[in-house]
Structures are given as structure tokens and as C-alpha cells.
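Of the protein chains in this complex, one is absent; all others appear in place.
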Amino acid sequence: MTMLKKQLRPAIVLTLVLCLLTGAVYPGVVTGIAQLLFPRQANGSLVTVDGRVVGSELIGQAFKLPGYFHSRSSAAGADGYDASASIATNKGPTDLKLADTLIAGAVERAVQEDGAVKGKIPTDMVTTSASGLDPHISPANAALQVARVARARGVSEADVRALLTRRIEGRQFGFFGEPRVNVLLLNIALDSAYGRPARQP
Amino acid sequence: MTINGWLQIGFYGLCLLLVAKPLGLYLVRVYDGSMRWLGPVERLIYRVSGIDPAEDQHWTRYAGGMLLFSVVSMLFTYLALRLQHILPLNPQQFPAVADRQAFETAASFTTNTNWQSYSGETTMSYFSQMTQLAFHNFISAAVGVACAVGLVRGIARKSAGRLGNFWADTVRGTLYVFLPVSLIGALLLVQQGVIQNFRPYVEVTTLEGAKQVLAMGPAASQVAIKQFGSNGGGFFNMNSAHPFENPTPWSNFIEMFALLAIASGLIWMFGDMVKKRAHGWAVWAASFIIFAGGVATAYWSEARGNPIHAERGIDVVASEVQPGGNMEGKEVRYGIANSALWATATTAASNGSVNAMHDSFTPLAGLVPIVNMQLGEVVFGGVGAGLYGILMMVLLTVFIAGLMVGRTPEYLGKRIQAREVQMVMLYVLVFPAAILTLTAISSVLAPGLAGRNNAGPHGLSEILYAFTSTAANNGSAFAGITGTTYYYNTLLGLNMLIGRFAMIVPMLAVAGFLAEKKVAPESAGTFPVTTPLFVVLLVSVILIVGALTFFPVLSLGPIVEHLLMGAGRLF
Partner (left out) sequence: MTATKRPLFDPPIVRRAVRDAFVKLAPRHMVRNPVMFVVLLGSLATTVVLARQALGGGTGVGFTLQLTLWLWFTVLFANFAEAMAEGRGKAQADTLRASRTQTKARRVERPADRESATLVPATELRLGDTVLCLPGDIIPGDGEVIDGVASVDESAITGESAPVIRESGGDRSAVTGGTKVLSDFIVVRISANPGETFLDRMIALVEGASRQKTPNEIALTILLSGLTIVFLFAVVTLQPFAIYSGTSVSVPVLVALLVCLIPTTIGGLLSAIGIAGMDRMIQQNVIAMSGRAVEAAGDVNTLLLDKTGTITLGNRQAVEFMPVKGVTIPELADRAQLASLPDETPEGRSIVVLAKQQFNLRGRPLGDAPGQEHMAFVPFSAATRMSGVDVGAVQLRKGAADAIAKWVRDGNGQVPSEITPIVEGIARVGGTPLVVAERRDGVTRVLGAIYLKDIVKGGMKERFDRLRAMGIRTVMITGDNPLTAASIAQEAGVDDFLAEAKPEDKMALIKREQAGGKLVAMTGDGTNDAPALAQADVGVAMNSGTQAAKEAGNMIDLDSNPTKLIEVVEIGKQLLMTRGSLTTFSIANDVAKYFAIIPAMFMATYPALKALNIMGLHSSESAILASVIFNALIIIALIPLALRGVRYRPAGAASILRRNLWIYGVGGLLIPFVGIKAIDVALVLLRLV
């Protein structure tokens, strides 16, 4: 019992002291320095168009208009891309719904809307991302959408392709990660070059 | 599989190798008490807490302090979560956390598991995230390392019977190890785009005019410690797949590196403390071999993709313009290689953070994390837990194979006898007992079955993963499983407590027993613990003891699913 009593004080006091140190002082210090040095990043890398915040360059958005490049499928929220409720499908490799509804459906859409060829469809185009907020698509995925975007906007495919090529990000430092295209930034660039697309799909 | 993918994986391994010695040297100095640059703070903490850092503790006292500290801090967190609605820093005005959820979460963070059956951005206030979850991220890591250091001292010391001071070890770990590295890590992450603010959620109108609410909060400070402390509990629901937690390939690399760096250093520290660095490197090599095997399997399986999906029209062949393979539940910026690497690393350690959805992995790639955890997360392992876990395996190896050289098994000069074997076997028994029993019950009872998100063998894998992850204090999941029921909250919470404390106590007992022993000098007749042969032996024992136990259930889960996937079968 004396052993318990002798150890109880450090147990309780240390809980409070370390809670203060690691739970308040530490995040406080990090926040202070972060806000000082990297205010844009610390606050969500928000993107403004004409003075209006249209989102975060890190968070994907749903694009349905044919004049925009489309993001990947998202399971976050009812319509996808709910940035306050990130989630994935969590469907396994032998799941019926995943194979025959989600993926087969996405393949059908890609074939119909973008004239994609079965067996040649980039994997990211018909699968759901992990966060449901993936801001990127693969260059191949984007390339497949060029014709549709150009058609919807009434501009030449070559111009759209040139614009896309400029927005392809290589591997970070030429080494890390995979080549990719930020859909939001690409679509903003489209808008600034050709104006906003018609609302009619 | 691409050359670049392999290079990224190889570079990661190289970084782990390079960090081992410098970090190890630093850790040695922290735990021998010669690191003093926060001396005033350290002494102040000792004074107010009534700690005498010079008191050398018997293993029972060391373990007693660990248990008491865990109980007190767990209760503290349970209360704080239950009272979340009246506590400050709650801009979204989240209500109190439900009782079973609060119990499970308190258990989860106290045990360094960080299993999250809640969604961070819709459940936890900034106050709860910072003062409870991040706080536990620190102390559960520091406690884990303290316990490992206790074991190492038990091995290193001669005829002493004392393991050091639990309180001082915990304070030193927090002050000198986890706080500084997390501070640096957090700032590196913010620079890459991880958010760090106290603002309410931001509502924006998207390009297409829809409303989008962006979750906010002090994420970076918590992400840094969740990686370094092998905790793994995400600030957001989707953990390190969420762009605000892990925005770029570089941040991804930093986070992956952080989750095994300290474990790598700890192995070197161990070699130094027992005055046999070559043995430390042998243990390191054994870890690395299993790790490399896991990464290779996962990467191969994911890059190969899912033949069922390929048949539906997907091009699974990777190229410079598309990732190929299996991209379901993965992010484009990381691609296949980094997702497979992360999954292996996070389950090699008791980390459990994820950057891709393991539930959607191909079966063999999903098998790798499960087996990693079932091996006891000894491959580098969680901070502290990994080291003492692999040392238990080393003791087992030395005992089984040691007899073969015609002597009573001897580990670094200390005889391994009935008492030690008994405690090691108790330690080994916890996993099969907890994981298999609870998975078996849940795979036939209605409330267990109800939690599944998938039918067929994959559903069994989901249940198995849940109990494996919680017993192993990992916290990653086949996340399709619905854990927010009384059934799962309770069983999983209990499982985490068993997986932590039912293993630490016998482990510390072994430490105490070893500490009392005399050391026989090394001779030509001594069982070699620094040779490649020893490495092979250790790897074999880890695989055989770990894998043999779970082979039956694995063959009915991931293994049969792999075969069925090849046959195009769907559930």
C-alpha cells in the first residue's frame, strides 16, 4: 500500500504536468511559429479567384460540368468531396458492388463520355480515392478528358492539351511520389484562359 | 512495379539505416541521464511530482509505476471526453463523446493503439485532440520506450536486479526525444501544407458553386507526434490519406520516415547499452529482412492489380502517366509504391496511421499488414514496444537454438532458465489467446458479423484485422468495419488493454530476472548472436512462431481470397 501511495503522486501530478506541456504548450508553440512562418499553409492553402475563396488547393472538389476536368470518384459525403467527412469505400478486392457497380459503372461512363477504350483506362479514373478528397488525377486520366473539355468549351483540343501539359506536376524533387495534375488548379487555369464554362452539362 | 518505385523504397531503407547510429547515440545519452539541456524543466517536473530520479527500481516497482500512470491518465482522458461539451476550444460545438466510445478511445490512446472508431473531424473538439489525444501520443510513446529501456538495462546489468527509474525514463523520453523531434517534424509538415490553426471550419463555394466545408484545426502538431510516437491516430478520419494531414509526396516521406526512425535508433541504442553493437546490428538486419520481404510482397501484389477489375476495363500496367495497379482507396500523389511501403511500415511499427485504405488492398498486400502485426510488430516495431517485442523473440530464439550448441542457452552471458522461458511464453501466448478467441467469437455472433463491410473471406479478414490491430496496439484497420457499437467498442477496448499490459508485465518480469543474473564471459562455446546465421535464425523463429499460429485463419481469410480473386469470384 505504501508503494501505491508513493507512486500515486507522480502518476497524478505527471499526468497533469505532461498534459499541460504536450497538450497546450507544445501545440501552442507549433501554432505560433507556423502562423508566423507559413501562414498560408497553416490555414489550409486556400485558393482565391477574384478575391473569393473557392477552396483549398490541397482538397479535391467535385466537378460535374463537361467543360471541367473531373476529379476521381469520392466516397466522402452523399455527393462526394465533403471536406468535413473524409472517407473511402473500404470495399475489398472481391466485393461485388465495387467490381460490378462502382468500377464497371465508372468504366461505362469513361467509355461514353470520353471515348475511353476498355482495357486502356487509367486506374485512378475509375477507382475511388482513400480520403475521398484526392485533389489529383493522373496525367493519363487528364489526357483522356481533354477532348470532352475542349468540345464543351468550344476550343481546340491542342490548346487544352497544351494548358494541361503545363499543369502536370512531376515527381517532387524529381523523385518522390507520382506524376499528377491538380484538378482544381487546372480548372481555374482553364477558366482564366477561356472563361467559365456553360452551366448546362 | 516501376524502377522509380523501387528506388523510393530503397531510399527509405537507406534513410532508416543512416539514422540508426546518430539517433541511437542520442538515445543512449538521454536514458543514461547525461542529456541535460532541459535540466531546469526536468528538475521542476521531478520536484512537483515527487520523483527521485536516482531511485533505482525493482521490476515490480517499475511495472507498478507504469500501470498506475496508465490507469490515472486513462481515467483522466475518459473524463475529459465525457465532458467535452463543457470544455473550451470546441468551435464546432461537438457533444460529449458517448460512454463506450470514450472508454474505447481512452484505452486506445493510453495503450498507444490509436484505434479510432470515431471520425476525428466530426467527433473531437480541438481541446480533446490536443490535451487528450496528442498528450497520450506523447506519454504512451515515452512509456513504451521506458519499458524497453528497462528491459535493455535488465539484459545489460550484472547481478543488479534493478531496472532504473520508470518516472525519470518517461519524463526524459518526453522532454528530450518526443517533444523536440515533434516540434521539428510539425514545422516541416506545415511548410508542406499540413494545417495548424484554431479556426472554425471554413465554408467555401467551389468552382461549380457547391458548398464545401473545410475541416480545420491544429493538425500538424498532432500528426508529427502520431508518427514519431508510433501512435497513428489521425487528426482526420482518413488519417494520413487526408490531404490536410499529408499533402505532398515529401510530407509523405517525412511522415513515413518518422514512424520508423526512432525504432531504428532504439535498436542501435540497445546494441550500445549491452556493449555489443554488432548484436544490435544483427537485430536491425533481422528487422530489415522481414520488412523488405513485406514491402516486396505488398508492392508486387498492389502493382499487379486486381484481375477482376482489370477484366472490367482497367489498365493495370504502370507508366509515366498513370499509376496502374490497384488504385482503389489510394491517393494519386503517393501512387502504388508509397502506399505499399507505408502499409508495411505502419504495421511493422505499432503505428497504424494509413495513407491508403488497407481494406481495399489486394488480398496478399492486405495479408502483409496483418502478418506484420501478428508477428508482434517486432520489425523495427513501435517505439519501445517493437524493441522489447523483438528482444522477447531473441530470447526465444536463443533458448530454442541455444540448446543446439550443447549448453544451457545463454544470452549475452546470461543463462535463460525456466523462469525466463515461462514469462516469455506468457508474452507469446497473449496474441493467439486474444486475437484468435475474439476473432472466432465475432465471426459467428450476430453483433460481430454485423460490423462487416464486406462479405465472404474478406469479411473474416476485416474482423481478424480489427482484433489483430487492437491486440497489437497498432490502430490501423480494414476500415470498412463498423466499430461504433457496444459490442466492438467494448471488446476492442479490452483487447487493447490486454495487448498492452498483459505483455508489458511479463516482459518487465523477464527484465527483472535477467538483471539479477551473473554474466558468464564469452567463449568459443557461446551461442553466437552477431553472425548472419543468427539473423537467419531470428527471422525464422519470428516467422514460424508468429505465422504458424495464425496460418489456419489466414488461409480462410486473405489467402483463400487471393486464390478466389484469381478465379474471378465475387461476394
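Chains here go by letter, A and B, matching the order in which they are written, and residues are numbered from 1 within each.
In the analysis below, a residue touches a chain if its C-beta (ideal position, glycine included) is under 8 Å from a C-beta of that chain, and two chains touch if they have at least 3 such contacts.
All of these numbers come straight from a predicted model, not from anything done at the bench.
In the full complex, the chain left out of view touches B. In the complete complex, the hidden chain is touched by one of B:Leu44, B:Ala278 or B:Met404, namely B:Met404.
Hidden from this view is one chain, which touches chain B at 396, 399-408, 413, 416-418, 420-422, 425-426, 428-429, 432-433, 436-437, 439-441, 443-444, 457, 459-460, 517-521, 523-528, 531, 533, 537, 540, 544, 548-553, 555-556, 559-560, 563-564, 566-567, 569.
The rule we apply is simple: only the chains that are shown with their structure count from here on.
Residues 3-4, 7-15, 17-19, 21-24, 26-27, 29-31, 33-35, 37-38, 41-46, 49, 52-56, 58-65, 68, 72, 79, 81-96, 98-100, 103-104, 107, 110-111, 116, 118-124, 126-141, 143, 171-173, 175-180, 184, 187-188, 191 of chain A touch chain B in their complex.
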